[in-house]
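Complex shown without one protein chain; remaining protein chains in place.
Presenting chain A:
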Amino acid sequence: MAVTTSTPPDERTPDTAEGAPEPRRRRGNAVDVWLGVIAWVVGIAFFFPVFWMVLTSFKTEADAYTPTPKIIFEPTLEQYEGVFSSGIGPYLANSVGATVISTLLVLLLAIPAAFALSLRPVQKTSDVLFFFISTKMLPVVAAIVPIYVVVNEIGALDNIWTLIVLYTGMNLPIAVWMMRSFFLEVPGELLEQASIDGAPLWRTLREIVLPIISPGIFATALICVIFAWNEFFFAVNLTAANAGTVPVFLVGFITSEGLYWAQLSAAATLAALPVVIAGWVAQNKLVQGLSFGAVK
């Protein structure tokens, strides 16, 4: 534990920082500054490979292959042109299609389900919730063989809709749990008031519930987008040239590995960019999504 070994315990301001009371304030400040510096150094270290990937994507191949890594160079867009001319286009379109459609389907199924598990709950709500979460404990590898056999038999290999269905199934449990935790934040008095006033259910939903949960819908959608976009296992096993997604496209680079680092970096940057942006926007909700709503 770097924090505690770096300074004698009594000199350290406690972790919750902000207002450590008076006497230790001075010395505490110096320590605070140093811990801040350490945090920055670690943050930059973790980010550095990503930074380097983006940097390399703007190099010529000659600049990418130097024994002493180059930071100063003449930036070029030729790698991105190369990636687009080597045909990333259809793969990007497939990724966008599979991600967007599966996310919409997830929301369409998850929002009513979450409603039925929160505001107007069915009986045995906790059993149903447990069922949903338990499907995520099932390793995907345990299901891939029959999925392949069935998909092959119905002639749906290399079909984008196969991925859409599977991604919907993959994200639905998470979305139900997340949406439920947002529904539970709707204050009961508001609903009570509305039902006393005799407002019909759909109006209550639209005018009272929807505005409260819409940030939650947005967060849930972003989490689903992240998972669907990054998914590889189903994509590589069930698709090829027609329905392949961006991760499948990236696999193509492994055969020419070692030869085109700069172009590879450009492709990897393009593949990662949408999700990195989505994740930055949703960073407060990431944990909530991954922990099935267990942690806010």
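Criterion: a residue touches a chain if its C-beta (ideal position, glycine included) is under 8 Å from a C-beta of that chain, and two chains touch if they have at least 3 such contacts; residues count from 1.
FYI, contacts and distances are computed from a predicted model.
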Which of "ATP-binding cassette domain-containing protein", "Anti-sigma regulatory factor", "DNA-directed DNA polymerase" or "Carbohydrate ABC transporter membrane protein 1 (CUT1 family)" matches, in UniProt, the chain that is not displayed: "Carbohydrate ABC transporter membrane protein 1 (CUT1 family)"
Residue among A:Thr168, A:Ser181, A:Thr220 or A:Thr239 that touches the chain left out of view: A:Thr168
Residues of chain A (touch criterion as defined above) contacting the omitted chain: 1-4, 9-10, 12-18, 20-21, 32-33, 35-36, 38-40, 42-44, 46-47, 49-50, 52-53, 56, 65-69, 109-110, 112-113, 115-117, 119-126, 128, 131-132, 135-150, 165-166, 168-169, 172-173, 176, 186, 188-189, 191-192, 195, 226, 229-230, 232-233, 236-237, 246-247, 250-251, 253-254, 257-258, 261, 264-265, 267-269, 271-272, 275-276, 278-280, 283, 286-287, 290-291, 294-296
